[in-house]
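Let's turn to chain A:
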Amino acid sequence: MLRIGVYVCHCGRNIADKVNIKEVVEFAKKLDGVVVARDYKYMCSDPGQDLIVKDVKEYKLNRVVVAACSPNLHEKTFRNACKRAGLNPFLFYMANIRELDAWVTEDPKKATEKAKRFIKAVVNRVKLQKELEVGKTKIKSSVLVIGGGIAGISAALTLADAGVHVYLVERQPSIGGNMAKFDKTFPTLDCSACILTPKMTSVKAHPNITLLTYSEVAKVEGYVGNFHVRVIKKPRYVREDLCTGCYQCVEDCLFTEPVFPSEFDEGIGKRKPVHIPFPQAVPLVPTIDGSMCMWLSARKCPKYCVEACEPNAVDFNMGMEVVEFDVGAIIVATGYKPFDPSKIPQYGYGIYDNVYTSLQVERMLSSTGPTGGEVLLKDGRKPERVAIIHCVGSRDENYNRYCSKVCCMYSIKLAHLIKERSGAEVFNFYIDVRAAGKAYEEFYKRVLSEGVYFVRGRVAYVTDIPESEEEEKEVEKGRLIVVVEDTLLGKVRRIPVDMVVLSVGLEPSEGGEYIKKVLKLSCSADGWFAERHPKLAPVATNTEGIFIAGCAQGPKDIPETVAQAQAAAGEVLSLIQRGEIELEPNVAYVEKEKCTGCGICVPLCPFNAISLKMDENGKLRSEINPALCQGCGTCVAACPSKAINQHLFSREEIIAEITALVKD
Partner candidate 1 sequence: MDVEEMLETYFERIGEIPNSDRFIQCIQCGTCGGSCPYGMGTLFTPRRMILAVRAGIVDEVLSSGAQWLCTSCFTCSLRCPSQIPITDAIIPALRELSLLEGNPPEELAAALMNIARYGNSFRESPRKRDKWIKEVDFEVPLISKKKKAEYLFVTECFGAYHRRCKEITKAFAKVMHILGVDFAILGNEERCIGDLVRLCGEFGLFEDLVEKNIRVFEKYEFDKIVTHDAHAYNALLREYPKFGFEKEVVHHTQFLYNELEKLKELFGKLDYTVTYHDSCYVGRRNGIYEEPREVLKAIPGVKFVEMRRIKENALCCGGGGGGVWLDSFIKEHIKERPAESRVKEAASVGAEVLVTACTLDVPMFEDALKVTGLEGQLEVKDISEIVLEAIES
Partner candidate 2 sequence: MKVLVFGEVIDGEVQNITYELVACAKKLGEPVTLITSDADVSNIDGRVIKVNAGEISPWHYRIVEKVIEKEKPDVILFGNTSCGVDIASQLSANMPVATSAYEVESEDGSIKVKSLSYGGKVIVELKLETPAIVVLNSGSYDAEEGKGKASVEELEIEVEKDSEFIGYIKPAEEDVDISKAEIVVSVGRGIGDEANIEMAEELAELLGGVVAGSRPVIDQGWLPKTRQVGRSGKTVTGKLYLALGISGATEHVEGVKAKNVLAVNTDKTAPIFRISRYGVVADVNELLPVLIDKIKEIKEG
Partner candidate 3 sequence: MRICAVLRLVPDLVEELEVEENEVIPFRYMPNERDEHAVEEALILKEKTGAEVEVLGIADPDNEADIDEGLGMAAAKGADKLYKVILDRPSYKRAELAKALAEFLSDKNYDLILTGIQAIDSFAGNLGGMLAKNLGIPYIGGVVEVNISDGEVVVKKELGGGLLAEYRLSTPAVVSIVSAERPLKFVPFTKLRQAMKKAEIEEVELELPEFEGIEVVRYEVPPEPEITLIEGDVEEVADKLIEALKEISVL
C-alpha cells in the first residue's frame, strides 16, 4: 500500500508569486496514492522539515515528494529529514517547480498547470522507487598535486606540514611557475623571487613531498579515496641524485654562447641546450634539450658536458621513467598561459621589434633576466616613451570574453617599474582600471602621482606609417605610433612611443588542457576548470576527490591563488580525515543476463567505470565499478540491449515520470 506525502514549498514569494499553491495542493491531494499534501513558506527550514518528519510518522508515509527548488540545492536536506523520520531517503524525490517553472514561466495560469504536471510526474515515479543502501569506501591518505607554480607549491606545503604525503608533479624542469618570472609583485612591490624562493626550497627539502619535475601525469584511475596515478618522468639527461648544480656542464657545452631562445625568458633571452632556467631553480639541476643537443640530435659532439661533470651526473642513457603511486585526493593547479598577442595583428606583435608582451618585460625587469633588470629596446637604447596596452586578448568576444583580472594591476606595476628603471614617460591605455583588492586602489593612486599617464581607450592599432610631418620625424627615430580614441577627451589621438607593452590576458595552460583530458574534468566555456559551485564549493570539482586551485580555475592574482591553494589543501585534509566516504547509490548496474558483451558502453563512460570481464560461463559481460560510477546515465541510454539500468533512474521510473508529464 503506497502512502505518499506531497509538500509544496512557497520559497517565500519565489514560487508563490507565479504558482497558485492552494490549487496545486488541492490537486496533489487528489492524486492516486497521496494521503497528505501540504504547503509551507520555506519547506527547507527546520519547521518545514519537521512537518515532513511528523507526517511520515503520523500518516505512516512510505513515499515523500517535495515540490520546491532544484534537487542540487536541497535534495540532501530532505533526504536527511526522511532519514530522521525513519524512512529510507531514496523513497523520496523532488519536483522542481522553481527553476523549471516559477522562474521561467510568465503566465501564472500556465505556471500553476506546469507545477501540477511536475508533481503528478514525480508522484508517479516515486511509487516505483526502491530502498537503496549507501556504500562506503576507505580513503588513502596521500595526495597528488598537479602543477608546481605558486598554487601547487602552497597546497603541497600546507598538506605536507599537516603530515600528509604529497606527490608534486611539474611539467617544466623547475617548479616556480609564472611567479618565478616576475620581478616584483603588486601592490607591495615585494620581490617575487625573494618570497617565492624560500617556498621552493621548502618543497625540495620537505620529507613529506615527493617532487617530480619535468614530468607528466599520464594516467589516473580509480575514484575518490583510491586514485591510482601513473607519472612519466621525461629524461633530462642529468641525474638529479648526483648533480650538485655546479653549472660546469653548462659552461663547457659545445655551444660556447647561448643561442636558443629561452622559454623561461619568454624568448627574449637565450640559453644553451644544457641549461638551468634560472638561478633559483628547484631542483637546481640542468636539463639537456634533446632537440638542440648536438650529441642527442646528431651524435656530433665530443660530449664536453660529460667530461665536465665531476659527480658523473650527465647520463645520456637516461630514458622515460614511469612512476606509479596511489593517492586519496588530487589538487589540480595547472595555472595559466599568457595570451598570444600575434593573434591581434593590429598590435604589431611579431611585426615590430619593440612590441613586447608584459611577461617579456617582466623578464627584462628581473635582475636575473636577459637585460639584467634594464628596460631596453631591441637596439639596446633605453626607451623614452612607453605605451602599455591593457586588455590584450581579454574582454574581447573575438578572443577571450572574460576579464583577466590581474592585467590592470600588473600594468600599473609595470608602469611604475619601467618609469623607475628607465625614466621613460609611460602611457597606460585602459578600458577600465580594475583595482579591487586590498591596497590596490592606493597603489594605483601612487603610480598616478608618479606621473604615469592613463588614457581611457582601447588601442585601435600600432603603426609605423606616419600621417603628418611631425610623425614622420618620430617614425624616423624608430618610434611606433599608438592610435587610440581617448574616450574621455572624445578625440582620436596618435601617440608616438619607443616601446609598446601588451598586457596580455590569461588563458588556461596547455598542461591544464592536457590534465582536463586525463582527469575528465569539466570546464567552463572559456576553458577554465569548473568548480562545483561558484560560491559555496569554489575549490571542489564535480568529480569527488579532485580539487582545483589557482589560475587553473580562472584568472587570479597571487594572494588569491595562495588562499585558494590553501583552501583546497584544507578540503583535502577534511576529506582524508574522514577516513572513509559514502558513495551515492544512484549508480548504474548491469543486468548480466541481458548483456551481450558488445562493449559499446566501455569507451563511452566518462569515468572509466566500465570494463568487459569474462563471466563464469566464459562470456564477456560489462561490469560497472559502483565506486567509480558517477551516475551520469550515458551507458544506460547507450546500451542496445537495455542491459544497463540505474538506481533511482531506472527505465521504469523515468517512463513513469514522462508518461505522467505528457498524458492527460
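In this text, a residue touches a chain if its C-beta (ideal position, glycine included) is under 8 Å from a C-beta of that chain, and two chains touch if they have at least 3 such contacts; residues count from 1.
Criterion applied: all candidates are chains of the complex that A comes from, given by their letters.
If you're wondering where the values come from, they're calculated on a predicted model, not measured in any experiment.
K.L.:
Only one of these touches chain A in the complex, so go through 1, 2 or 3 and give me its number.
P.N.:
Answer for chain A: candidate 1.
K.L.:
Considering only the defined contacts, which chain A positions touch candidate 1 in the complex?
P.N.:
345-346, 391, 395-398, 431-432, 456-461, 463-465, 467-468, 483-487, 490, 492, 494
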